[in-house]
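The other protein chains are all here in position, but one chain of the complex has been omitted.
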């Protein structure tokens, strides 16, 4: 086990940030903490990177206790906090050199590990970090977190505020790092990124709602979701909400995800209802649930 | 050691790339010194003086003519006895009174020595001093002339007497004062801001999670400012010495030692401030309100401590700057040795140790 978290609780003043969190991350696993802002993701990261003391519970990272052996952990993990902590007034290269130096290494020594990523930002190595785009900052911050060849990599919302192209590239990088044997704990508010992890913990308001592989979470979802669309989507949401046996109605991309309460639900009845309410081009199909569907139903 | 050098290099990048920091570091000291220096101007022009000539002989007439011919002085009136001196000063008409002793020419010829008394209104102490210097140089010039002609050595002695402010309290006050302010500003404010900036940016998190030990981070952060403060102190002293004729009477090593001591005091205060503030703004406010204002108001830089109300006099004792100003003035102006200022030095040492201990206690290896 690379990370073992047992029954961790933490409050700030009176507000509970996380409560009774327990999970384990296997060596070489890509583990995702999935949840919106305020779910407690950052607090968990800070406890595991020895920046915060939990009120209750214990945690072990790379074989070291987060309280007793905090120095050993600080030597062996890489951490990329939210907002990519870089020195804005230092150039790309100076940032990287600095982080290499404080970890007692050099860029050359571990160049292999960051090569794939660094090559993409190398053309801009004399540029100040402050003027880089979000995607490039993210890559540079990842290089900085990797430069000392950590055993465990903590990435707190590395893709927040970054455009879809950079996000996609970022996840590809994480997959490659994982193949090099690095354990990765990553958090994200984007539910679609959950599917890219080996296992995920769904977090809401400081508690874990579910831990499993994304496939299992979807497989074990027991409700039937229908994709519904008509020519007038705004009205459709309102009308579906008024349908007597509706369980939930959520916009999902180009469709509305509709779940019905009754066991004997027949899509034809719904179609008839919608037609009566002046909808046209009605489509009702069974949909494949996503992590986001499951999350919203927890 | 490599880590340390790497860290310090990074700090210097921050400093050199931030125009505001650079201005505070190097623009401010020069600007302040110049401002204070020239506000208390060294040049005089058409200053009104009065003359009391008790001898009324050829020599005194020649001297008076010479003074009248200079552009510096304007002889406003002649007075006839000493009783009038007080009243012309009080009327504010003249800034100085020259008194030629009786039998001036006789003394000069027989004793080869005569006396002129220069009485100045020292409410403007700098002006008073300058006037005395100018009169001196005119007289010196004059004696050189007569000595050349007669091949004998004559001497006109001037006795300077100051009215109202005999200790000349604010003369050259500004160099020690500005130096103290600048060192405080650079050391305490700049370090506390640079540490809190890392907290704000979130880079402190990364530094904490790195193998760097907290004291390494702190030393790395303050080291550049120690260097810069020393450079600053040197610049200020050089400016004071060369531009404004500030005397440096004491031992330079002692001066350097005391300056480094005070820099250390200020730095430890800066670290202390950074441990209690989470944003650059708080650090700035704390430094300005908590350090700068007391330094300016209570240290004796602008208002003499001795003329403050008792309560403020007591409070002024806890201000490190007060002790530093006493020390540095003693060294610069009076050429004091450690024997004279050991007490003040010890107080500063004590304060420094106290601040360092408190900041180490307060410094967090974690975020809260």
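As written, the chains take the letters A and B, and residue 1 is the first residue of each chain.
Rule of thumb we're sticking to: a contact is a pair of C-beta atoms (placed from the backbone, for glycine too) under 8 Å apart; a residue touches a chain by one contact, two chains touch by 3 or more.
Assume contacts and distances are computed from a predicted model.
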UniProt protein name for the omitted subunit, picking from "ABC-2 type transport system ATP-binding protein", "ABC transporter", "histidine kinase" or "protein-glutamate methylesterase"? "ABC-2 type transport system ATP-binding protein"
Going by the touch rule at the top, give the shown chains the omitted chain contacts. A
Out of A:44, A:136, A:155 or A:284, only one touches the absent chain, namely A:136
Among A:191, A:225, A:259 or A:274, exactly one should touch the missing chain; which is it? A:191
Footprint left on chain A by the chain that the document does not show: 35-39, 124, 132-136, 160-166, 168-169, 189-192, 204, 233-234, 237, 250-254, 292, 295-296
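Just so it is clear, only the chains that are shown with their structure count from here on.
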Measure off the straight-line distance from the CA centroid of chain A to the CA centroid of chain B, and report it in whole Å. 60
Which chain A residues qualify as touching chain B in the complex? 46, 49-53, 70-71, 74-75, 77, 79-83, 85-90, 94, 97-99, 101-104, 144-145
Which residues of chain B touch chain A once you look at their complex with the stated criterion? 2-3, 5-7, 9-10, 13-14, 17-18, 201-203, 205-212, 365-368
